[in-house]
Structures are given as C-alpha cells and as structure tokens.
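With one protein chain held back, the other chains of the complex are shown just where they sit.
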Amino acid sequence: MAKVVCLGEIMLRLSAEAGTRLNQTQQLEVFYGGGEANVAVSLANYGHAVQFVSKVSDNGFGQAAERHLRSYGVATDHLLKAVGRLGAYYVEQGTGQRATSVIYDRQASVFALMDELEWPLAELFAGADIFHISGITPALSEQWQNLTLELIKAAKKAGCKVSFDCNYRQNLWSQKAAGAFLNKILPLVDYCSAGKMDAIYLLGVPEVEADATYYYQKLQELFPTIQAFYSTNRIVHSTCINELQGTLWINGKCYTSKNHVIDPIIDRIGGGDAFTGGILHGLLKEKTPNEIIEFATAAAVLKHSVKGDCNQFSEKEVLKFIKSDNAKIER
Amino acid sequence: MAKVVCLGEIMLRLSAEAGTRLNQTQQLEVFYGGGEANVAVSLANYGHAVQFVSKVSDNGFGQAAERHLRSYGVATDHLLKAVGRLGAYYVEQGTGQRATSVIYDRQASVFALMDELEWPLAELFAGADIFHISGITPALSEQWQNLTLELIKAAKKAGCKVSFDCNYRQNLWSQKAAGAFLNKILPLVDYCSAGKMDAIYLLGVPEVEADATYYYQKLQELFPTIQAFYSTNRIVHSTCINELQGTLWINGKCYTSKNHVIDPIIDRIGGGDAFTGGILHGLLKEKTPNEIIEFATAAAVLKHSVKGDCNQFSEKEVLKFIKSDNAKIER
Amino acid sequence: MAKVVCLGEIMLRLSAEAGTRLNQTQQLEVFYGGGEANVAVSLANYGHAVQFVSKVSDNGFGQAAERHLRSYGVATDHLLKAVGRLGAYYVEQGTGQRATSVIYDRQASVFALMDELEWPLAELFAGADIFHISGITPALSEQWQNLTLELIKAAKKAGCKVSFDCNYRQNLWSQKAAGAFLNKILPLVDYCSAGKMDAIYLLGVPEVEADATYYYQKLQELFPTIQAFYSTNRIVHSTCINELQGTLWINGKCYTSKNHVIDPIIDRIGGGDAFTGGILHGLLKEKTPNEIIEFATAAAVLKHSVKGDCNQFSEKEVLKFIKSDNAKIER
Amino acid sequence: MAKVVCLGEIMLRLSAEAGTRLNQTQQLEVFYGGGEANVAVSLANYGHAVQFVSKVSDNGFGQAAERHLRSYGVATDHLLKAVGRLGAYYVEQGTGQRATSVIYDRQASVFALMDELEWPLAELFAGADIFHISGITPALSEQWQNLTLELIKAAKKAGCKVSFDCNYRQNLWSQKAAGAFLNKILPLVDYCSAGKMDAIYLLGVPEVEADATYYYQKLQELFPTIQAFYSTNRIVHSTCINELQGTLWINGKCYTSKNHVIDPIIDRIGGGDAFTGGILHGLLKEKTPNEIIEFATAAAVLKHSVKGDCNQFSEKEVLKFIKSDNAKIER
Amino acid sequence: MAKVVCLGEIMLRLSAEAGTRLNQTQQLEVFYGGGEANVAVSLANYGHAVQFVSKVSDNGFGQAAERHLRSYGVATDHLLKAVGRLGAYYVEQGTGQRATSVIYDRQASVFALMDELEWPLAELFAGADIFHISGITPALSEQWQNLTLELIKAAKKAGCKVSFDCNYRQNLWSQKAAGAFLNKILPLVDYCSAGKMDAIYLLGVPEVEADATYYYQKLQELFPTIQAFYSTNRIVHSTCINELQGTLWINGKCYTSKNHVIDPIIDRIGGGDAFTGGILHGLLKEKTPNEIIEFATAAAVLKHSVKGDCNQFSEKEVLKFIKSDNAKIER
Partner (left out) sequence: MAKVVCLGEIMLRLSAEAGTRLNQTQQLEVFYGGGEANVAVSLANYGHAVQFVSKVSDNGFGQAAERHLRSYGVATDHLLKAVGRLGAYYVEQGTGQRATSVIYDRQASVFALMDELEWPLAELFAGADIFHISGITPALSEQWQNLTLELIKAAKKAGCKVSFDCNYRQNLWSQKAAGAFLNKILPLVDYCSAGKMDAIYLLGVPEVEADATYYYQKLQELFPTIQAFYSTNRIVHSTCINELQGTLWINGKCYTSKNHVIDPIIDRIGGGDAFTGGILHGLLKEKTPNEIIEFATAAAVLKHSVKGDCNQFSEKEVLKFIKSDNAKIER
C-alpha cells in the first residue's frame, strides 16, 4: 500500500437521463467528480492510502463531495471548506450518432478563485510516494499555473514522484499557453499521461505518419527525465459503441493492451481517469509493463459500464475481468 | 421566418418503460403528439411562426397538450377546447426482435366528433405560406373527409401552399376509401409525402421492379401540379437498430440522402413527422434539393435519439449533426 | 385582457425530495422560477398578455427557462440569450420544526452581470398597462440599481403603471442600501408590495404596537402617490403547517382576507408571488377591494399545494376554491 | 367461506403524484378499480370465494385488470374480453383545502356499450350466497337499467341474497331517474348501502332535523324486505384530514362505530367500497351488529392508508388494527 | 388445457438498475421467481391449469410471491406459509463485457429447511398430466434429495408424466453428488432438460468432438425410458448480445430451431425456464417436433425482452413473434 496525494477540483455533476435533453428534463441525477478526484478514488479502491486535496463550498454540495470521497476510503484531511460555490457541470447523454454534450459551470468556484496554497505542503507530501495533478488545474487561472508549479516543486523536494495528466481542454486555455506551461513543468514530472495530439499541438513535435511509439520517442527526447508515458486510443463508432486500447511507453519500449469493444457504453466520463489510476497502481506495485497496460485498460473499460465519473472496481475485480473470456452470468 | 398552419388531432401518449409490458406496468410516461402537431413543433423549432389548429378536451389533458405546444413556441390561438375526451394512445416499447406495439384509444374524441369547421378560415389562412395536414385526419370519419377537402380549398383560395402527408393507417379506413379520397385532394396539393406503397396500394400505380424514382414519375404523371414528393426508406434490423435514408423528388429529379444507421433507437415514433418538418423547412428556406434531403433525414435521425413524439432540435443543431463526423463528447 | 411587462431574473431551481438532505441526494428535481417570472406566469394564467423580459444563458437551461414561460403562455420576445451561466438555487425541503433551507448560486449569472439595458424600452412599454419589477433586481449590483431606476422611468414615461415588490433579501444588500434605493424609486411606484418589516427596517417608520393599518398609513404619508399597498401575514406553526392572511391598503382603507390554515404545505416558495399576481389581476380587472384581497390570498394558498415556484391555477379555479366550503372529491 | 358474485365495471385509474397537476405531470401511476371490483377484492382478502363478473378490453389494460383481480385471489371465470376500450379515470390528488379532482373517461367502454347479458346467469348464481352490484352500473345507460333488473331477478331466483350500493353519481344520471330505478329494484334487495342524502334526494323521504336512525326507519318502512342498511358519516376537515364513522341499521336498531380521525389520508378513493366489503363479510360470518360495524369502519379507515382503490388488508390485520391502541412500530 | 403440477422454491429477487452496482444502489427493483415457478407461469400463460406447490414465509414477501403467481393465473392451493424467511437473490446487471452477477441469499429459508413433504400427495397428483421439478430442489439439502425422489415416485404412481430440468448449480452441490442423484431419478423421468455439459460432467458420457445429437443418443442409451431431451445453445457475445438456438431430441431424432440473435438483452434470467415452458406446452398440445422447438426457442427469446424472471407472453403472442419477419411498429 502506497501513499498518494491527488490535488485538483471536484465538481457537482448533474446528468439528464439518456433520451431526455437538458432543456426538457424534470430530474437530474447527481454525481461528484473531477480528474484528480477520480484517480484518487481508483487508487483507494486498489488499497492505497490516498489524500484528496482541494477546496470545496461550505454547504451541502461541498459536504456531499466529501462524503463521496470518504465512501471510497479516500482521506479528506486536507479538503478545505469555504463560503462560495462548488464548480458544476451538466451532462446531456447522447445516443447513436448524437454525441453527449457537457456544459461547464465552474467559473468563480471556491477552488478556481484560490490565489495561494492554503495547505501545509511539507506535511502534505511527507512520506508520499506519488503526487498526481492534471492539466485542468493550471488551466483554471494564471495564478493556478504558478500554484501548480509551486506544488510540483514542493512534491519533488519531499522526494515524491510527480504524475501529470496533460488533459488539454480547449475551452479553458489556448494551445500556446498550455504548451508554454507544459514546457515549464514536464522536466519535473515522472509519469505523464500524454498522447499524439498533445505531442503535436502542445509540444511542437512535427506531425508525421507514424504510430504512438514515434511520438513517445520524440517526447522522451524532449523530456528525458520522464519515466513513463501512457495514453488510450479510442475509436468512436457511435456514442454507445467505442473501441479502446491502451499504450504505455516505459524504458524506451512501447506496450499495447488488448483492444476492447465496448458495446454499449453506460457512461464514458472518467474513462481516462480510470486508465490513469490503473497505470499508477501498476507502477506502484511494480507490475510488468504488460500487466500494467492490460490492467489499466481493463479498468478504463469497466468504468464505461457504470454511471458516474469514477471507477468502482477493486483490483480483484479488474483482474477477474481480464481473465474472464466472456460475459456469462455468475451464479 | 415563414407562416405555417398545421391542423390535426393531438393526443395524450402514455408509454411503459422498455422491458415492461403494458399489462404489468405501474407507471406510464406522459407525452403529447400527433402527426400535424409534431410537424408544427419541428417548424417552430426552426424559427417559423406556426399555428397549430385543433380541438382538445377542456380538462387537464387538453391544457397539457396546449402547454406542450406552447413550450416549443407553437401558437395555439385556434386550439379550441370543449367538454369531452382527448384522444389517447399507449405504447409498449419493444426491444430486439420484439416489435413496439401501439394501442389507439382515440374514438369519440372531441376532435374526431367534429362535424363542422369551427375556426375562422379566412383569418386562419391569411398570409400563411403553408397549410399542412395529413391523411390521418380524413380517416377519422366521413365527415372529416368533407372537412379536409373544405380546408384545403380554403387554404388554396387564400394563396397558401398545401402540404399533405398520406400517412395511411389501415385500422382507420380501407385502401379503397383512402385511394378515392386521395384522388380528390391530390390535385390541390403542392407538397406530398408519399412512397412506393402509397403509389401501388392507394393510387393504383402497377407494381414493377424499380426504385423510388419510377414511382415518383408515375405519381407526378397522375398529379402534375404537385411540386415535391418525399419519403424515407427504413431498413428494420431490429426494434433498436434501423437504417434510414430520405428521398426527395423535385423538378423531375430524385435526390437521396446519406444512409444513417441508428443504433440504438430511443423512440422512433414521430420520425416521419420530423422528416416532413425538415422537408418543409428546406422548401420554405429555398435550400437546394440536396441540402433539403440531408437536413430532413438528419432531423429524422435525431428524433430517434429522444423520447416523445416530436423533434427537439434547432436548425443549428441539425446542421451541426450533419457536419460532425463522429460522436465525440462535446466539452 | 391587459398588457403586462415583468422584468427580472429567472433561475434554475433544483430541489431534493422531502426527507433527503442536499448532501445525501442522488436526484434533484428541476424547476424554473424567480419573483417577477412567477408573477408573469400568474397573470398569463388569468388571461393577460404578459411579456417576461430578462437575459438567460444560451444553453439547455436558458432554453428550458424559456420553454417553462412559454408553456404558460408568457411571451418571451424580449428574453435575451447569451454565453454564460443561468443563476441557480437549491432547495432542501424541511419538515416539522426543521426549516426549509435555500442555497443561492446566482453570482456571475448573465443577468446579474448586465451593465446596460439591452432591450428596446420604447417598444417594450408601448401600450403596456403595468410594469412589474421587484427589489431583488436592484439588489444584484450597484449597476442594477441604476438600471432599475432607468426602467421605471421609461415605464412611467410610456404611461404604464409601475408595480414594485420590495422583497428584501438580507444576503444581497444591507437594510441601509435598500432603504436609500427605495426612497428613490417609491415616488415613481403605483402599486407596492410592502409590509410592517419593510416600513420599520427599510423606510424608517418607528415601530409601535399597532396593526398593519398603522404602517400603511405611515407609508402612504411618505409616498402619497402610491395607490395600493399589500402584503400577507404568515403564522408559521411548522414547516408544513402555516396560516396565511392577506391585507390590502387602498384609498385609505385596509382590507383583510379570510385567514387560511394550510396543512400540509407542499411547497411554499413563490407563495408571495402568487399573492402579488392575484392583487395585480384584481386591480387590472377593477374588482372591489374585498374581491381583490380574497382572490389574491386564495391564489397564494393554492400555490402552496403544488410543487414549483409558480401559481398554476386559472382565475376560474381560484374563484371555485374561494366558493368551495370543503375539500370533497370532485367526481 | 361464502360464495360471492360481484358485477360491474372495472377501470384503468391513472393518478398524478400529490403536488403535481394533471396538466403538468410527466408520469402517471397506474391502478385498476371500480366499486364492485373493490368490494370483490375485500371479500377475497377475507377468504371468500369471489367471482368478479365484467367485460374488459382485449388488450394490455384488460389483461392488467384481470391480473389485478387474480393477484388478490378474485376469480375471473366470467370476465369477458372484447375489442374496444377499457373505461378510465384520472386523479389529481388535492392537498390541504384543495380538493382531489377526478376526470372520468369511461364513455364507450366495452362494458358500458353492452346491450345484453352475455354471461350464463344460472351457472353464475348457482350456490352463490350474495350478489353485489352498485348504482353506478344502471347509471351507465338505459339498457344497463334493464340489465341490472334482469340480473337481480336472476340472482333472487337462484336463492342468492342481493346487496346493492346506491352510489349515486350526479354526472351519470338525474336524481329523478335514479329514484325511479331504485323504487323498482329495492324491493328485491336484501342489503343496502344508502344514507340520508339518498333517502331525501332519491327516495323522497322528507328532510327533517334528525339523525341517521330516523332516515333508516323511513327507508325500512318504504322497503320492508331490506334486512340491513349501512353508510358512513365523513367529516372533511381537509383533503388530508377526515373523520369517519360507520352506521348499520339491522333488525330495527341502529349501531354506530367508534369515530376515527384519519390524518393524513394517503388515498381515500375506495374507502366506501372497503366499508361495504367489511359489512358484507360481517353479515356472511354472522358477527354481531357491533362487531360488523366496527370491522367495516376499521377496514374503511385502513383503506385510506394505502394507494389504490382497493382494501389490501386481511381479516386478521383489520382485527389487529381494531385492538391496537396506538401506532407503535411493530418490531 | 392440461393439468400441471410444479414444485420448487420461489424467491424474492432484488435487482439494481443497469449501470449501478449493488454496493452503490439506493433502490432495488422487486421481482419473484424460481425455476419451477417460472415454468408454472409460462404454462398458465398458455392456458393450462397449473398448481405451484411450495412453502413460503408467512409475511409480506410470502404474500407477494403468492400474488405474483396468482396474477398469472397459477393456482396456489398448495402454497404453504410458515414463520421464517423467504429465500432471496440479488442481481447486479452487467453490461458490455462485464458479466451480470448474482448473490444468493437462500440459506435457511422455510422451503430449504423442510424435512418432510407437507402436502397431500395423492390429492396433488390426482388427474395431473405433468409433474415438473428441477435439479435445484434436491441440491438444497440431503433431505431434499430424499423428498424429491419421494415426490417423483408419487407422481409416477398417480400416472403423471415427470419432467425434470437438471439445472446444475455448482455452488449448491458437487458434480459427483449431483451425478449420483441423477442416476437414481432419471429412470423415472419422462421429459428431461439436459445438455452436453450435464452428459459429460454429471452422467459420465465421455467427451468427444460431436454435436448435441451424439450426446442425446448416449443419454438415451443410459436412460431409455426418457421420451424427450432438450436444451438451448447460447453464444455469449457480450452481456447484452447473445445468440440462442434450441435443440429437441425426440423419438431418436434431433430437431434444431432457427438461430436468434438477441440484441439487446433486457434480462436473461429465466430464459431457460421459458424454454422449458415452451417445450412442455408443445408436448402437451402434441405439436410436431419442429413446431415445439421453434415455439420453445421463440418463447425463450421473448423472455429476454422483459424484466423479471418469468415469461409474460401468451401462446398467441409467441406464435405471432415466430411469424413476424421484422420488428415493425404495430399500429
């Protein structure tokens, strides 16, 4: 059991039922999630001691976000509460060829408005094995770019590995701003979720006809201290039917998982976070690269079969899913 | 923005949840719809000034039908209310190879029992661009055949184009009666939703091995003043998986849309009305035939992704759907 | 049928089911409401031509707010849409002695952020009988105080009566700021919803042992051009059991309605707006003061029996409720 | 265990949730009920062999009505099925002082349209102890007046006691028509549910200041062969709070039950039928008059605590309710 | 219409909604089912006189199990009630490649604890055409092995055919124990649901590369008095997509149904029981082997389209499904 620190924003998610549009619905289903929070839940499910560090509203929704995290065994010792709003997002579930659409309503949240690090950093990272953060956090404000860098430096100083998920969101910042920031922090990062698109559009790797291996080589050349790159390749047949395959670059070699057909998809939000959670778990447990990439991809696939942002499966369940050869009833 | 008048019956629709039979269900989901009402909603969504003309019960259900129409911006100045019942229909959603079944309970409704036109016709059609009505209305009673003819004549007299959707329903009248009636009114019609089956079984076009173009040519010969014919071709793989392609005959040429695979279908009722709404919108906006048929078919496909009888998408959303090449999450 | 203009913010309301706390709920029920919007709905129910003027988000929630208004027949010609957020509020329904609590999440909404009047004022007020606005709107920002004054002046100039509901909310502005603003606008107001608390704490009437008549006399002295004051007196036995009585001051006399016991209350939010709607309807129809106050109070009581912010009863239904002497099943 | 035959119409009942109006609801809850059917269910709950005789639609709703009856052990050997519609009614649950309202939609049902008795009468009544029918059935059509008389005569001929519930419904026939019919059949009736209102308005007993005993004496004088009269007295404080007390006239004496306060009422529809079921059970089991009236009233009270038209309590549960002195949790 | 006796355990089934795990759900959907009970319901749907014989808890759940059976017209004259618990099972619906999982909670139920046959056996089997029982019952306890044998002997003695469904459940007994028991009773069985796996692992037929015919021949050699063997072959593409084909061995020949693709599956639990119900119905009606196997397989396929354990389709509906060539809406 490792000790992990995840820091980021956790939001209220409100979803309309499939087949009903947001402008028609009389009911919204309530979930809580966010990139780093979802990774935290995955790692807690796998038995690690995880702290989720954030700031939430001091009202029913902030309390519910905390209850959500605690229910999975994620520790919330450093979850601050303050007067203000919790960021929110709304999901209109697509179907067939109609895409799912997401409305963000996260501006002016208590987390986004932070302008200094209110947590005791030394205490936070003492004894921690991994600090995980994503590219959404620095995208929230210029100040959060500074704070993110400060956090990563503190983590490194404490001897903690840094895991970073690029997670580029075009409606939050420009490619140029994101690229500049990435160039600042990636030299400090140990494990990095990034793919071909990130390489080309954010980090300036020239586009060529080549597979993931090529781009990982180029990224490795740019950031030689990063120890692992990973990403998924998703083929979208329709909103309900996708194929998913995971790739892991480690020690100069590229490992690819089995390709999974997911039909139907219940809820794909958080699939990438489940994948990251699986990778970090594999690295922490020092599994083989093949084991790591199969585990992480299977975890991501399982996530698609449940409602809500976060992976709800234990290590035992993920391994059982990998071994099972079909979908027979268990009884 | 054009001015459109749609006239017909609007009904209470009660649906059981998929997987639950009508003879078992303890809950019914409530919708309101009808062929002409659904076209009215589509056209209002696209920004036209639409009047839906009908007669409903003077109770909660009639009020709800009016609220439904108004919520989409359809005007209800000529929606009469009277003591009596609102027609209803019940839907048992099929799945896989089991078909959806519909129970009609529309006899003796305040609309079906009408025996004279209670609306001020001159006022109704003044300045209107299109009057839309379907073959379901004359099928309700012999008297409604007379009233339908009277309405169409009044519309023509007011300088309004007449749109007619054949919409043959075998449980309401015989092919012979329908054919006789069609022969009376089609010479007055400008835009006509009709397909191969209508040509053969109602209008006496001999069946040959040929595609839609052949039948449209024959129909055009029979009714030379009709300016556009259109219909969809649906391949039913299962209740949940269909293919859909639209066809438009205009100015002696036949235009066919892209073929869409719809998997899964949430609710296909009203798909044809969404198609008609798209065609009329294209004609009113004087789009090209290719634009018209792609738009109308896309609108019909989108309808299959939402619950309830009517299309819920704006022109902008339909165009975006046409342009999008897959079903990625929008965020 | 009079012409009425209501202007204010309309919000998304999300409610948890009674017995379930916001920090526990997995479902939220969706409504739309706001003080002026609720009055608009009441008046449209009574047959008036009502414009609801506002600015909403250009997304599913803004569309839903518009659909809500239209479904009641409220016109939305001047409902602007813009990129941004719709204000929201969350309701945790109390029960017994536990009070209902409301969390506002309305900061930085597209309406609150407005800094100029984007509507064509002359067109807006042309031919209008009443312009209704409430004290919540100027409380949103200093700029909104200026805009409110500007609106009222434009309305007066157009020959339109001005209706103002004080509706003081302590978490939006101070008593002092509210009082100063009220002193500026009340000389321009014709009909005013205000009570003893407003008189004492906002307008500086010294508190004495006296009933509402006394305070209305004092207010009339302060603002001699106001033609009617009205308010309700609510005795709160518990969250579920209240007594409600309405009072109207007009032409120097005070009229009081029957006292209603409401047991149980389904949803009291919007009760005051239903009361205001009833008063304005009575004034527009030139009913007697006794008729007005009985009608308005009955409308407010009926509102407590339905979910959601707005009154859903027609004039006929309110009058029937007044006449009925008990609660027998109608069949 | 006695053998009982109940004959009448059974309908589909659709109810909106309390607090939601029929013109707003998106969900309707499904029940099945009718006066005689509800009595049949009560008697089957108490262990009697009950046939419910009727005619229903040959579709999912007719099947569901049959499943409803069978689930309580009511035999449906004589439940005919035919093409056509099942009568329906819709319930808008009131609350506080707002009354519950019911919309009937029963015209042209397969039962109402019957013009001859399609059941084998001799077989039907062979060995039966009681034949129960209500005044709603003859009110459906003139033909049903004849058929009702025919049924009662056949029952008497077979040696079966006749139970008749006046159940006057003003929207189905006039007081005069009902009175004339009652005068024809009451001489053939053994047990009669009738009260003061029936005596005065239907049967011409002059109104005087007197209690139920007086009117029962008068009715007994008019119809000396009737062996028992019974009715409930209901004080309606509000839709949710009623008082209920039962009265039984038998052998020239009047017996009154304990007065029950029912607070809150979940669903009062069918309360009278539960009372009738209790009376008939008591008569069949030859309980004492006091036992009968306490049992019947308790059964009626219990009915108010459950959703749906019919009593769901066994004899044992009703007796336990009578004995219990408060509402402590049983655990 | 034949007379059939089915005996076994009926259980409470609680299911979470697809996409929600048992460890997360706040709602469970309630069904009742069990192998023999499901067969009983199928046969009652087809018009046979069916007794379901069992023992249930004398509380709300036992009553509900009885109501469930009765609602389908299954007679419950021999359904005993006693203090104790009703067996239960819980279903977590899988999706895509994630399998559905079932948690049994049936130990110490009033049925499992039985140690003698409490029913009047002679009366039970008098005039019965078929006695149906499954291999789950003897697996409940050693005592139930004795009781099962006793029941089968009593049925044979009464001249009743014996139908036995092997239904091996590995978590209830070993292959060895099951095999030993089968060898004792199969010589007394007339109709047997068994497949290749049963032949190899329970009855010792050596595994060879061969189709079902081979194994049926071998089983026939072992148990020459069995008149019919049958089973389904299921290809599991995913939890939601299966192929299903039925096989019947009768009079030394093997008959195979059309292969059905089921996409999507609503609920596959009880599919095998629906198949058995169809086979027994065909045998009772003396249909041809081809008719029997097509009917039984179609019934099994239809079962997959509805929630709950039991087949809900009449003979007419199954035949209509066989004849229909696609899944068009019926209207």
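Observations
Chains: A, B, C, D and E, in written order; residue numbering restarts at 1 for each.
Criterion: a residue touches a chain if its C-beta (ideal position, glycine included) is under 8 Å from a C-beta of that chain, and two chains touch if they have at least 3 such contacts.
Quantities reported herein were computed from a predicted structural model and do not represent experimental measurements.
Remark: the absent chain touches shown chains A, C, D, E in the intact complex. Among E:103, E:180, E:210 or E:235, only E:103 touches the chain that is left out of the view. Within the whole complex, the absent chain has one touching residue among C:169, C:184 or C:285, and that is C:169. Note on the undisplayed chain: of the listed residues D:24, D:257, D:276 or D:312, the one touching it is D:312.
The residue touching the chain not shown here, chosen from A:13, A:48 or A:68, is A:68. In the complete assembly, the contact with the undisplayed chain comes from C:268, out of C:268, C:281 or C:307. Residues touching the missing chain, restricted to chain D, are 260-267, 301-302, 304-308, 312, 321, 324, 326-331 (touch as defined at the top). Mapped onto chain A, contacts with the missing chain fall at residues 67-68, 70-73. Counting over the whole complex, chain C has residues 18-21, 23-24, 89, 94-102, 104, 169, 171, 236, 238-241, 264, 268-269 touching the chain that is not drawn.
Keep in mind that, in the parts below, only the chains that are shown with their structure count from here on.
Once chain C is left out of the assembly, the remaining chains are all still joined by touching in one piece. In whole angstrom, the spacing between the mean C-alpha positions of chain C and chain D is 46.
Centroids built from CA atoms put chain E at 63 Å from chain C.
The multi-chain contact residues of chain E, meaning those touching 2 or more other chains, are 264. Every pair of chains meeting the contact definition is listed here: A-B, A-C, A-E, B-C, B-D, B-E, C-D, D-E.
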